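Below are the C-alpha cells for one structure; questions will follow.
Note that one protein chain of the assembly has been removed; the remaining protein chains are unaltered in position.
Labels run A and B following the written order; every chain starts at residue 1.
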Amino acid sequence: MKESGKRFGWNQRQRARLLLVFSVLFLVTVAAAGYFCRDASMVTDFSRKNLAPCFAYPFGTDWMGRNMFYRTLTGLSMSILIGVSAAAVSAVMALILGIAAAALGKRADSVISFLIDMVMGIPHILLLILISYACGKGLKGVIVGVALTHWTSLARLIRGEVLQLKESEYIQIAERLGHSKLQVAAKHMLPHLFPQFVVGLVLMFPHAILHESSVTFLGMGLSSEQPAIGVILSESMRYLIMGEWWLALLPGIMLVLTVVLFDLGGTSLRRLLDPNSVHE
Amino acid sequence: MSCTNKRHILEIDELSVSFLQYENSRSSRQIELPVISKLSVSVHEGEIVAVVGSSGSGKSLLAHAILGMLPYNARTGGKIYFNGELLTPEKIREYRGGRIAFVPQSTTYLDPLMKVGEQVRGGRNSSGGKDSGRGGRPSGGRRNDPERRKKQRALFARYGLSEETDAKYPFECSGGMTRRVLLTSALMGNPELIIADEPTPGMDLALAKKSMEDFRAFADEGKGVLLITHDIELALEVADRIAVFYAGTTIEEAPVSDFASEQLLRHPYTRALWRAMPQNGFQPLPGTQPYVKDMPAGCPFGPRCENYSRECAGEIPMQRVGCGTVRCVKYHGEPLAVHEHHA
Partner (left out) sequence: MLLEGKNLTFAYDRKKGNILTNVSLRIDSREPAAIVGPSGFGKTTLCKILSGYLRPQAGEVLLDGKPLPKKGCCPVQMVWQNPERAVNPRLRMRATLADGQQIEDRIIRELGIEEDWMNRYPQELSGGELQRFCIARALGRDTKFLIADEISTMLDMITQSQIWNFLLKETKERGIGLIVISHSEALLSRVAGRRLTF
C-alpha cells in the first residue's frame, strides 16, 4: 500500500476520496439511467431477437428482441433502489436496537442480544425467503425480508460502542455535571456513533443487493415481468445451453461491478471518517 | 572529578523524531510534526541518567527511537552510539532484548495467558523476528532450557520473588511484583544498558524508591540505566544525572548535586522548575510548554524567558559545562568539545 501510494504521489486519504467520488458517480448514473430507459427496456421487437453483442446493442438482445443493455440498467437501478431502502430501514433498526440494548439496562440487553444471536444463527437467505414468501413476495416482500435480516451485525457493533462509551470517564463526568442521559447521548455519543452508522449503512448495500437478486433468482422475490437483475439471470439460464452467453455474462458482470463499487465506496468512507486512520 | 573520561555506554547525538500526519481529522494534506528535535543525552558506565519531562511531551518516544520501535510514519534524524558503535537498525535488532533491555511503562507488555516464570525464561524477543518486541511467543525449547531456568530462579530470588511466583499468571501479580517481573525479564539477556520508561506509575514514593534500588544495584556493576520519567522528585532520589526535557529537546543535563540550589543550575527553565517544586517555594512561572505545532524559532523556552533577546531566536548550540550540558546562548561556559571516541 505504502509503495504504490508513493508511486502515484498520493496519500491514502486522497485515494480514498477519489474512489468514493467515483463509486458514487457510477452508482448514481446507473440508478438514473435505469429509471429513464425503463420504457425502452420493455419494448419487444421480434425482428432483432437473439442478437449477440454488437455496436447497436452492446449487451445483445434476448429471445423477445428486448435490448439487454436497457434491461440490465433498469434491473440494476431497481436493485440499487431496493438495496438502498432495505439497508436504510435495516440500519435504522440496528441503531435503535443497538442503543436500546446498551442503554435500557440488563433485561433489554439480554432480550435484544438473544434476538441478534437468533437472527444471525439462521442463514440469511433462508430467513429472507421465508419472510418474503410470508409477505406475499413482490417488491414489498423483498424489502421487508432484506430489512429484517441485515440489521444484526451493525446492531451488535453499535451496542458494543455504546457500552464502551458509557464507561468512559468523560461521559461519567458529563453526567455528574448535571446533564441528562439524553443530552449526554446527543453531545458525546453521537459523534462517535455517526461514522460507524454511516459506514455500516453503506457496507450493507452490497449485501442487500446481492440478497435481493438471489431471492428473485430463486423465484421467491420480484415477479418475472419486472426487469430485475435476478429475473434476467434466472431466465438466461434456459438460453445459456443454446450458446446465448451474453444474456447471463454481461448482466452478471454489471451486478458484480455494482456490488464491488459499493463496497469500495464504503471502505473509502470509513477511512475518511475515522480520525485515527493510518497516517500514510 | 571529571566525568568525561568515563566510558560512554549510550550516547545520543542530536536525535530528532517527526511524524507524518494529516493536518486535521478531515484534511488530506499531510504535514510533518516534529515531536523530538535535537535531543542529546549520554549515559556513562555506572550511571543512572533520568530524562525528566511532563506527560504528553513526547519523551516516551525517546525510548522507542533508541529501541527501533517507532511506528512506520515516523522519521528520525541524528545518531545514537552504543559503546562507541553507531546503532543502525540492524544493530538495534541484534542488541534489543540482549545487550540493550527495555523495561516498559505498561504492564500490558506481559502475555496474559502465560505464567510469568516461563515468560521470563523465554524472553520476549526469542522469536527473533521483525516484530517490535511485543508479541511472538517464545519457543518451548528456550523456555525449558535448564540453564535459563537456573538463571531465572536466581534472578527471581534476588528480587524477592518466591518460587510460587513462577507459576502465577500476570493478573495474579500485584503491581510491585509485575514491575519486578518486567525487570528480571530485562536482566535475563545480561544487558549493559536498561532503558526504563516510567517504571513507577501508581506507586507511592516508598515503593517506587524500593524498585529504584534494583536499578541502582544494576548500575553499580558498571552498567547504565536510562530512566524516562515525569517524576523529578523520584529522579532526584535515585539518578546520578538529570536531563531536563522541554518541548521536544533536552535543554540541560546536570548532576543531581546541582539541584541542591538554584544557583548551581544553568538553564532558566531548569531554574524555574526548581523554584516551582513544592519544597523550594512552589512559585509558578506563567505560560505553558508550546505544543509541537506552535514551536517558536530557536530556543523553545524563549517566549517565557525573562532574558529573552534576539539571539535566542537563532540556532542554539549545546554547551558542555563540567559534568553536564546546557542549551542556552546566554550561558557562557566552555564550548562543547568534539568527542574523540567515535573515530
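What to note about this one:
Everything that follows uses one rule, which is that a contact is a pair of C-beta atoms (placed from the backbone, for glycine too) under 8 Å apart; a residue touches a chain by one contact, two chains touch by 3 or more.
Predicted model only: the values in this text are computed from it and were never measured.
Across A:T44, A:S110, A:Q172 or A:S224, the residue that sits in touch with the chain not pictured is A:Q172. From the set B:E32, B:E172 or B:E233, the residue in touch with the chain omitted from the display is B:E233, counting the whole complex. Touch with the hidden chain on the side of chain B covers residues 24-25, 53-57, 174-175, 201-205, 207, 230-233, 272-273, 276-279, 282-289, 291, 293.
Considering the complete assembly, chain A touches the hidden chain via residues 168-174, 176-179, 187-188, 191-192, 275.
Keep this in mind: only the chains that are shown with their structure count from here on.
Looking at the complex, you find that chain A touches chain B at residues 2, 11, 13-14, 17, 272, 275, 278-280. Those residues of chain B lying in contact with chain A across their complex are 19-22, 25-28, 30, 72-73.
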